[in-house]
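Here the complex is missing one protein chain, while the rest keep their positions.
And then chain A:
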Amino acid sequence: MTSQIPSAPPRTSRPLRVLAAMSGGVDSAVAAARAAEAGHDVTGVHLALSANPQSFRTGARGCCTIEDSRDARRAADVIGIPFYVWDLAERFREDVVEDFVAEYEAGRTPNPCLRCNEKIKFAALLDKALALGFDAVCTGHYAQVVVDENGERELHRASDMAKDQSYVLGVLDDRQLAHAMFPLGDTVTTKDEIRAEAERRGLAVAKKPDSHDICFIADGDTQGFLAARLGKAEGDIVDESGTVLGTHEGAYGFTIGQRKGLRIGTPAPDGKPRYVLDISPVDNTVTVGPAAGLDVTALTAVRPRWCGAAPTGAGTYTAQLRAHGGETEVTAEPVDGTLHVTFTEPVRGVAPGQAIVLYDGSRVVGSATIATTQRAAAAV
């Protein structure tokens, strides 16, 4: 049993020196304001992640425009905390953008937000913060850090499951978690309530639209971004028997489970929709087939990271397989540095490259990157 101690300590506890990552959006602004209000000594930092932040405003809401930087600065001024811009563009390019491209090139579907949390916010940023004498990094993520009876810190889903972002934080290890602060995760809060709170605090970002897209793809056109980076590479779209049904302009442009945009002339024999079942970068082939072909019964994941001690044997957990995805029941076992996962019921649309995050109730147990899947119909 764990006692539910909020991750943002109340006024009475020791004030911490907190570095608040401020994107220029409403969530991180309110998080910084709450941390300051709790009595911590807060300094705001906006991360300049784009190598070319010259454009004042890009098409999509991101975290790299000059306007975002100004919004973050304005929010810090209102909260009354010092504010700096740190240039982590080079690290971001290496660890997030290049990784993103390489993963797609290898036929996988990466999650750059998760990668950014692992490598930038709670690595490059945290390391620099600790070196400069800060105790913690605060972000606007919806998740909870809970301290158990032994003083161990646990990562939990946000009080409000609808807002929960623990999935993209599932990669954090003990050390990273020990210095993380998520002031938004403790309260059941709708976005409207956060906006109202921002308004009440005089933060002009209260009405700013949410960011949805990948921040380094300003126009939201992921396929265009990948095509520009990887070039066109025409290949075949085949069915499960290997019959060529059509062509594509680059296998990297597809995701397992994708249905739209296949542009196959001949309909399936049974007239049912066809889905991307497999992407093979080696022979540049995309395999399509019926929905049943997507059913996954088991998977192997690599690079497991544990929030706390690694489990020693097989255990039963709930798992989340993508951001905003639902929960599914699994049995998971660490085997030789990998993670073997068996689903109680087959699940669809499991894409290699995505993270599987394991939960025990609301507690994040650990995460790993999906490498291979086992299908119900046939192993693809």
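By our rule, a residue touches a chain if its C-beta (ideal position, glycine included) is under 8 Å from a C-beta of that chain, and two chains touch if they have at least 3 such contacts; residues count from 1.
In this text, contacts and distances are computed from a predicted model.
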- Message: Please identify the absent chain by the protein name in its UniProt record; candidates are "Phosphocarrier protein HPr", "Aminotransferase class V-fold PLP-dependent enzyme", "Acyl carrier protein" or "CysO-cysteine peptidase".
- Response: "Aminotransferase class V-fold PLP-dependent enzyme"
- Pick out which of A:132, A:196 or A:314 touches the chain that's been left out of the picture. A:132
- Task: Based on the whole complex, identify which of A:75, A:88 or A:168 touches the chain you can't see.
- Result: A:88
- Query: Since one chain has been left out of the picture, which residues of chain A touch it in the full complex?
  - Reply: 43, 46, 48, 53-54, 66, 69, 73, 82, 84-89, 91, 124, 127-128, 131-133
